[in-house]
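Heads up, one of the protein chains got dropped from this complex, but the rest are sitting where they should.
Chain naming follows the written order as A and B, and within any one chain the residues start at number 1.
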Amino acid sequence: MHKQNTLSPYLIITLILIASAVLSVAVGSVFIPLPTLWDVLSSAIRGTASTLDPEGVYLKILSGLRLPRMLMLAMVGAALAGSGGAYQGLFRNPLADPFLIGVSSGAGLGAVLAMLAKSPYTPAGLISVPLAAFCGALLTVLVVALLARVGRTVPTTNLILAGVAVSSFASAVTSALMIHSTGELRRALVWLMGGAIMTGWSPILAVLPYVLIALTGLVLIGHPLNVLQFGEEQALQLGIRVQRARWITIALATLATAAAVAFAGIIGFIGLVVPHIIRMLWGGDYRRLIPLSMLGGASLLLLTDVAARTVIAPQEIPVGIITALLGAPFFLWILKLSKAQNYW
Amino acid sequence: MKSLIATILPALLMLVACSSAPASVTGGGIKLQDGLAREVTLDKPAARIVSLSPSITEILFAVGAGSQVVGRDSFSNYPADAAAIPDVGGSMGSYSFETIASLEPDLVIAAEINTPEQVSALEGLGVKVYYLSNPTDLDGIYTMLQTVGTLSGHVDEAAALSTSLKQRVDSVRKTIAKAQAKPLVFYELDGTDPAKPWTPGPGSFLDMLISEAGGSNAAAGLQSQWAQISIEELLVQDPDIILLGDSIYGMTPEQVSARPGWDDLTAIREGRIYPFNDDLISRPGPRLVDGLEELARLIHPELY
Partner (left out) sequence: MLEVIAISASYNHKPIIEDISLRLDKGSVLALIGPNGSGKTTFIRAISGVLPLRKGTVKVDGQDINNMSPQQRARKIAVVPQARSFPAAFTAEEVVALGRTPHLNWLGKVTERDMVIIEEALEKMDLTALRSRAVSELSGGEQQRLFLARSLAQGSPLLLMDEPTTHLDLQYQLSLMERIYQLAHPSDDELAKGVQPRTVVIAIHDLNLISRYADQVGLLVGGRLITLGKPQVVLTPELLSSAYNLPLQVIHERGFTLVMPSNPPEGRKDQ
């Protein structure tokens, strides 16, 4: 909360986001140079054929794959980083991430159960996995909250403990199911590593409302989170309805994360690392930290996805693996830098 | 402001429309139902085919459609000609749909290792997909060959291949009918944990092939198609023959003999432990018959 940079942080992050988005759309196993990109898209808008793309292959790749993927990843990255920042504020813990109270293990269990059910190849069948993942995530957090409840409050320690316990249990059940059904093993593994990002435009329409509502809410909860940094008792004494603020934060963060995970699988580290980077650069005022984290999370996920798709092309490494590989050393670097300045 | 919305809105709609263009439906030609209960139609046999699994690549080459394969998955290593064909990914569970789309195939053939989401994603790109299910018995191989032959325009070759395969299978069956005993066979899929190696259990394809080859699967009493058997159980069963399917990953008979407790097994003491090319029996395709013949030779050397 101490640096006042002259350049607006929003401007900087937005520029980074735009650059990441353009990169994400231009790069792949087929590199589409910017002029071609511009020509293809503007021709499509005008309804004419692009001279640089006579057979329409570029257009097919762009509109069928890259653009929807770019939008999906931007939403997922924003949801994960925004929720991560909110949880770090709520739990007053630098290690908090959006999966702290069970979203990922609940989603994983739901997804694997749906995969084992071997639904028919119908629209209903195809939606079964993300739907089950979404419901699994919400149900798990509900169970955690009920277990952690003391009267009308959910004390932080209880939440974390219950979250850890329920997550372990759900993960164990998921692993057992996976080992038992070798046919679906690969499908489940890829999903759990964030390598099964759903393609096409319909998943985007499905995720959009949840993410929009949740992220808007999280942006608005910045001030109460600031006050909460002094502890719940002081926050109450300063006039904040503490329990209401906590429940709202948990509900919004869960909604955003569950929607993201349902359609992209489990992608770690974004929710943990991005808020820390933002905090180091522009301070810990949550009114600013959360929206900036969302923009930063979108950018980072887009960039790691570019790496995932190009490093050993045509192989596509599951994005979750890249974020984990990069995330761990990055976090250590942040730790080293943070010792020099007081930023938490 | 209004003109901005007027530009962006149709642009978005346009992009959405481009991506959901339905595959063209034409009458006549080829119409088949695939393994996902989808109806797949082609005007004429596919000239540009992408294969998403090594077994499908093998089948395509076997029916003479090798030159029509314009893209194949990373694991397609047989026949040797497949290496020259562009790689479309798949080693980490995801394929490069971009590469597949840019190859402009008439047809993509998927296998059971592919997920419904992948099929749906390809369809969303306007690519035609046929999902080829695994056979559940030996006869299923001929159906697979026939299907691929129809899709690729090599019906006659497929039929001829099926006939010759059937003859070989019959030949094996006739030979095995003369067998006096039914040796107990242990087939190791993965011996990373020597106390509990992985083996094909009852109901698996290999289990069935071992029976056809005149043997009996030591793992027949286990619970699932892909199961672990403990070394204790193996010692009780005391198989006559040990086949190392993990030899393609570097497992040797010497390494196995060196495992603690394993030298009590009859098969090891008598040296009846052999490496086995797992590709021959793990890929549903014509080479299953090669695998069957190899199994028969190893299980009943006295008949060959």
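Assume a residue touches a chain if its C-beta (ideal position, glycine included) is under 8 Å from a C-beta of that chain, and two chains touch if they have at least 3 such contacts.
Computed from a predicted structure; not experimentally measured.
Shown chains touched by the missing chain in the whole complex: A.
Checked against the full complex, the one of A:Leu15, A:Leu34 or A:Leu238 touching the unshown chain is A:Leu238. For the chain left out of this panel, the touching residue among A:Gly222, A:Pro275 or A:Gly320 is A:Gly222. Seen across the whole complex, the unshown chain contacts subunit A at 1-2, 92, 220, 222-224, 226-227, 229-231, 233-234, 236-242, 283-285, 287, 342-344.
By definition in this document, only the chains that are shown with their structure count from here on.
Remark: subunit A and subunit B have CA centroids separated by 36 Å (rounded to whole angstrom).
Put simply, subunit A touches subunit B in their complex at residues 28-30, 41, 44-45, 47, 55, 57, 59-68, 119-121, 125-126, 129, 180, 182-183, 186-187, 189-190, 195-196, 198-201, 309, 313-318. Put simply, subunit B touches subunit A in their complex at residues 7, 10-11, 14-16, 18-20, 36-38, 74, 86-99, 101-102, 104, 112-113, 115-117, 119-121, 124-126, 131, 224-226.
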